[in-house]
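Complex shown without one protein chain; remaining protein chains in place.
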Amino acid sequence: MPVLEKVVTWARIKSPWILHFNSGACNACDIEIIAALTPRYDIERFGIVLKATPRHADVLVCSGPVTHQIKDRLIRIYEQMPEPKFVVAVGTCACSGGVFKGCYNVSEGVDSVIPVSAYIPGCPASPAAIIDGVAKLLGSLKQS
Amino acid sequence: MTDTIQEEQAVQSELTAKFPALGGAIRIQRSRRIFARIPHEQFHDCFDYLVKDMKFNILTVITGTDEGESLGVMYHLSRESRIVLSLFTTVPKQNPVIQTVTPYFPAADAYERELVDLLGFQVQGLPPGFRYPLTDDWPAGQYPLRKDWKPSPAAPPTQAEKNEVKDV
Partner (left out) sequence: MFEKPVQVPIGPQHPALKEPEGFIITLSGERIMRAGVRLGYNHRGIEKACEERTYIQAIYLIERICGICSHSHATCFCQTVEEIAGLQIPKRAAYLRTLIAELERVHSHLLWLGVAGHEIGFDTLLMYTWRDREIVMDLLALISGNRVNYAMNTIGGVRRDITPDQIQQVLKGVDALEERTKYYITVATDEITLIKRLSGVGLLSHDDAIRLGAVGPTARASAVAHDVRRDDPYAAYEEVSFKVVTDNHDDVYGRTLVRVGELMESYSIIRQILKDLPDGPIAVKAPRKIPAGEAVGRYEAPRGEDLHYVRANGTEKPDRVKVRAPTLANVQAVAHMLKDRYLADLPIVVAAIDPCFSCTDRLITVEDPDRRTPGVMTWPQLRQYSLDWHRRRGVDFTHLNKTFRTDKTR
C-alpha cells in the first residue's frame, strides 16, 4: 500500500468507518448498534461513520453467533476489508455463542471464524456499552 | 367474548359424522382449540372436507414430530371465527411420504420444506424451490429434529448438559 494511503488509513482509525454485520443474531444487538447512531447516543460525534461496503470499512461491528448459512459471507467480508482492520464482537452471542452455544447450525461466536479485536458482552449490549467498547478499542490503537 | 364451545361442538359433530375414524380422536381442549387425529389413509379426504366444505381456509403452520416408529405431522387450521383445529396424522418412519397441501395453501411450502429438512419427510408435489432452513451443504440423512439425532461428537455439550438442572 503506498505511503500516503497508509497515512490516510491510520488517520481514519481515529474516526473509523464501520461496517455493521448481523451473523444470524436475534436483532437485539443490531437495534442497539443503530440506536448508538441516533441522537440520544450519537456515536457520529466521535467521527464514527457507518459504511455500506467492506472495502471502505476499518472496523467490522458484528453481532450474532455466526450461523452456518452466514459463515462464508462473514469470512468474505472480512477478507474484503483493507488493512489495517479490526473486528468488534457485539453482544454475548458474538462473544461466545451466548444462549445458542451448542446449538446445531451455530458456531461459537465471531472469533471462531475471524479474529476479533474487542468483545462487548451484553444481551443485548447497550448503546452505552457499544460506544464504550469502540472508544476503548480506538484508545488502545492510538497507544500502539 | 364468552367461552362457550358451541361452534367447536358443531365442528366436532359434523366431522365425526363424516369421518367415523375420528370418533374418540377429536377433542375440544377449550374454547377455540380442537385437536383431532386421523389415520393417514383418510387424511386427504378429511383435509379436503375441512378446507373446502367447512371453510377452514387458513393454515397457520405445520408441525412435524418424531413419534418413534413413525413421523407425525400436524396441520394447524383456522377459519374466519379464528378457532384453531389441529389435525394430526402419522406415517411410517421407514416410508415418510406425504402429499403437499400447496394446492390449498400456496404459502405452505415453507412449512413443508421444514418437514423435509429437519425430520426427513418426503413431500410429494412440493413445488421446486430452495431448501429451508438448512444449507445446501448440510449432510444428507441428518435430520436434526429426530429424537435420536445429536450434533457431531466434535460439537460442545449443550449448556443444559453442563449445568445442573434447577429452578430459577
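Letters are used for the chains, namely A and B, taken in the order the chains are written, and counting of residues starts over at 1 for each.
As a working rule, contacts are C-beta pairs under 8 Å (C-beta built on N, C-alpha and C of every residue); 3 or more make two chains touch, one makes a residue touch a chain.
Owing to the predicted nature of the structure, the values given are computational and were not obtained by experimental measurement.
Considering the entire assembly, which residues of chain B contact the chain that has been omitted?
Residue positions of chain B that touch the missing chain: 1, 29-30, 32-33, 35, 57-61, 63, 65, 74, 76, 81-82, 84, 86, 105-107, 110-111, 118, 129-130, 132-136, 144-145, 149, 158-161, 165, 167-168.
Which positions on chain A touch the chain that was left off?
Chain A touches the missing chain through residues 21-22, 24-32, 34-35, 38-40, 52-53, 64-65, 67-70, 72-73, 76, 80, 98-100, 102-106, 123-124, 126.
As a convention for this text, only the chains that are shown with their structure count from here on.
Using Cα averages as centroids, what's the distance between chain A and chain B in whole Å?
Those two chain centres are 40 Å apart.
Going by the contact rule at the top, pick out the chain B residues touching chain A in the complex.
Those residues of chain B that touch chain A are 134-135, 138, 144, 151, 155-159, 161.
In the complex formed with chain B, which residues of chain A make contact?
The contact residues of chain A facing chain B are 68-69, 99, 101-105, 108.
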